[in-house]
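Structure first, then comments.
All protein chains of the complex are present and in place, except for one that has been dropped.
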Amino acid sequence: MSLEELYREVILDHYRNPRHRKPLDRADAHAEGVNPLCGDEVTVELAVTDGRISDVAAIGQGCSISQSSASMMTDAILGKTVEEVRDLIQRFKAMMDIDHEADLGLDPDRPGAVLGDLEALQGVRRYPVRIKCANLPWTTLAQALDQLSAS
Amino acid sequence: MSLEELYREVILDHYRNPRHRKPLDRADAHAEGVNPLCGDEVTVELAVTDGRISDVAAIGQGCSISQSSASMMTDAILGKTVEEVRDLIQRFKAMMDIDHEADLGLDPDRPGAVLGDLEALQGVRRYPVRIKCANLPWTTLAQALDQLSAS
Amino acid sequence: MSGLEHLRADFPVLQREIGGKPVHFLDSAASSQKPTSVLEAMDDFYRCCYANVHRGAYALSVESTERYEAARSRVASFINASDPTQVAFARGATSALNLIAHGWGGEHLRPGDRVLLTEMEHHANLVPWQMVAARTGARLDFVPLTDDYRLDLEALEQKLDDDVAVVGVTGMSNVLGTIPPIPRIAEAARTVGALLVVDGAQLVPHQPVDVQTLGADFLVFSAHKMLGPTGIGALWGRPERLEEMEPYEGGGEMIADVQLHTSTWAAIPHRFEAGTPPIAEAVGFAAAVDYLDKVGMDQVAAHDADLTAYALQLLAEIPHVTVYGPADVDARGGVISFTMADVHPHDLATILDQQGVSVRAGHHCAKPLMRRLCVPATARASFYVYNTRTDVDALVEALGVASRIFGVG
Partner (left out) sequence: MSGLEHLRADFPVLQREIGGKPVHFLDSAASSQKPTSVLEAMDDFYRCCYANVHRGAYALSVESTERYEAARSRVASFINASDPTQVAFARGATSALNLIAHGWGGEHLRPGDRVLLTEMEHHANLVPWQMVAARTGARLDFVPLTDDYRLDLEALEQKLDDDVAVVGVTGMSNVLGTIPPIPRIAEAARTVGALLVVDGAQLVPHQPVDVQTLGADFLVFSAHKMLGPTGIGALWGRPERLEEMEPYEGGGEMIADVQLHTSTWAAIPHRFEAGTPPIAEAVGFAAAVDYLDKVGMDQVAAHDADLTAYALQLLAEIPHVTVYGPADVDARGGVISFTMADVHPHDLATILDQQGVSVRAGHHCAKPLMRRLCVPATARASFYVYNTRTDVDALVEALGVASRIFGVG
């Protein structure tokens, strides 16, 4: 597993050009995540219209893995129903599970790539200490969703 | 070095029949010594008349070494001048010094036994952890003498 | 005989001869010897994968962190804790008790509150409470012993009222061997809403302990008394109690965020582990509980009981020997305090040592208990997995030498 497979183009692109980084004017849910050991931070804001994510922001600072994961996440969830987003969180966490044996393929551009760009993060699985970086935005997203259901 | 040489008759006798164990009616000096690690205690009281130890008490509790040392000490200093007592403290401490090479002889009854009965305590030198037991009354005595000179 | 005789070979110190005599080590209550597997675990760790923990993304540090956290899980599973986050590593039982007294007691005790201890506590479960009582205005109270050296449970129940905020009790007395019935005490404490702190320094090494049935809120123990290294111990706490407890030490690793003037704390248990923890010691601690679990804690307890019964019986036959502790082996562990006539315990220890028998003499860090027993000190023999009846025989024979030298009996 070479470093090039960890730091794929698409990851560095999302790291340097994060999508949806602007705070929302009106957020229906808001959650802050921090990884105390490395200091990485991600804030997730969601707007929901008719049961779908109508707007999203992920604002944070940290390593390329946590920040690109956040950016790709915003792309991936926009327009999806809350149900679909919960499903996506499951899939992402499953992909990140080191014990997960199935080879999900490494090429986000191949036909049928379930998670799209996000599959580029599969390389992280080989660096167990960095998995928590990739997961941080998703854990924070889950907290934001919990807020939605609570209110 | 057998245990019999450590626990000589004379030591056990002083342990079981301590001399001068009654508190003085009138003491010119009084000092309390305690060995925090083993808990042994000795209180020394002195009465001085015309520069000589006219009366003495050593009251305490602890092992046979500390208590016999205290008892023999009272016998040894009674009637001596303060100067002579200071000299005796020096000699006793020297005898207890493990680095002290000179063989002072082990028989308190032999002619010329400088410290008399006290020489029976020489056996303690071979049990370094017990030396502080033998020394406790003497250190306390030195404190009592310091009080005399202070007042 | 309990069939653990083969274990002795695992303990390098016990292969030694001192002054031409084999080592009859009967002071495990002060600290136990270490098997080769524990020493090798630490040595190998330093040689193969040492680095500071929680601090680096590089391979050695990742490995080191995994070993440290795996040790926490291992120690947690040894006492059947439901989650490793319920276990914080401390320097030892003393440190852990200070953390509880200062970190929980210092926060929650109020003037008029009472801390109910027992007359047989080790200084480690007494002095910290004295310090905290002085600071908070709480008062200390003590459960007495019965004439057969057990905890007086009726007195305990009488003293338990709504003012009692904390009950602190040793799981096994390091002087008498007494094992008070913790589950019953826990129930009594619960009825008045008092916190139960169990000093497991002697209990955990010698008896199977399951925190899910014990009933305690906090349990502490030291690795060095259970075949592990010096420099480490453990604090187990119910999660809700751990959450109520303030950290006692500040520094690295225990923070969530630090500003110049204020800080916030990391999650439990890391908030109680300021600074670089005892890393290699944790690895050794895990190897020690591995060893104990392989023997089986039921076996360990049965072995202790066998030696204790054997020793109590032989000691009873020696004239002028007085034993302090319950006669019934079911109510006690393998710690036997005794005196012989007017022979001072320090003299006994010296004489026994000359026969190759290592016992401790003194107040055993339990001065109030010595006063209660009306003795300045006792001699104490204590057993562990590597002891055999031969050690007990050597003790008895050495006591014969002592009585001859002192002309006793």
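Just so it is clear, A, B and C label the chains in written order, and each chain counts residues from 1 on its own.
Definition applied: contacts are C-beta pairs under 8 Å (C-beta built on N, C-alpha and C of every residue); 3 or more make two chains touch, one makes a residue touch a chain.
These numbers come from a predicted model, not from an experiment.
Peer 1: Give the labels of the shown chains that the missing chain contacts, considering the complete complex.
Peer 2: For the complete complex, the undisplayed chain touches A, B, C.
Peer 1: Would you mind spotting which of C:70, C:153 or C:255 touches the chain that isn't drawn?
Peer 2: Looking across C:70, C:153 or C:255, the contact with the absent chain belongs to C:255.
Peer 1: Across the whole complex, list the residues on subunit C that are touched by the chain not included here.
Peer 2: 12-13, 16, 18-19, 23, 25, 27, 30-31, 33-34, 39, 42-43, 46-52, 55-61, 91-95, 97-98, 101, 119, 122-124, 126-128, 130-131, 140, 142, 222, 224, 229-232, 248-255, 257-263, 274-281, 346, 349-350, 352-353, 357-362, 365, 367-368
Peer 1: Given the full complex, what residues of subunit A touch the hidden partner chain?
Peer 2: Against the left-out chain, subunit A lists 3-4, 6-7, 12, 16, 37-40, 61-65, 67, 127, 130, 133.
Peer 1: Taking the full complex into account, what residues of subunit B touch the chain not shown?
Peer 2: So the residues of subunit B touching the missing chain come out as 34, 36-37, 128-130.
Convention: only the chains that are shown with their structure count from here on.
Peer 1: Could you work out how far the Cα centre of subunit A sits from that of subunit C, in whole Å?
Peer 2: 48
Peer 1: Any idea how many Å lie between the Cα centroids of subunit A and subunit B?
Peer 2: 81
Peer 1: Roughly how far is subunit B from subunit C, going centre to centre by Cα mean, in whole Å?
Peer 2: Centres of subunit B and subunit C (C-alpha means) sit 39 Å apart.
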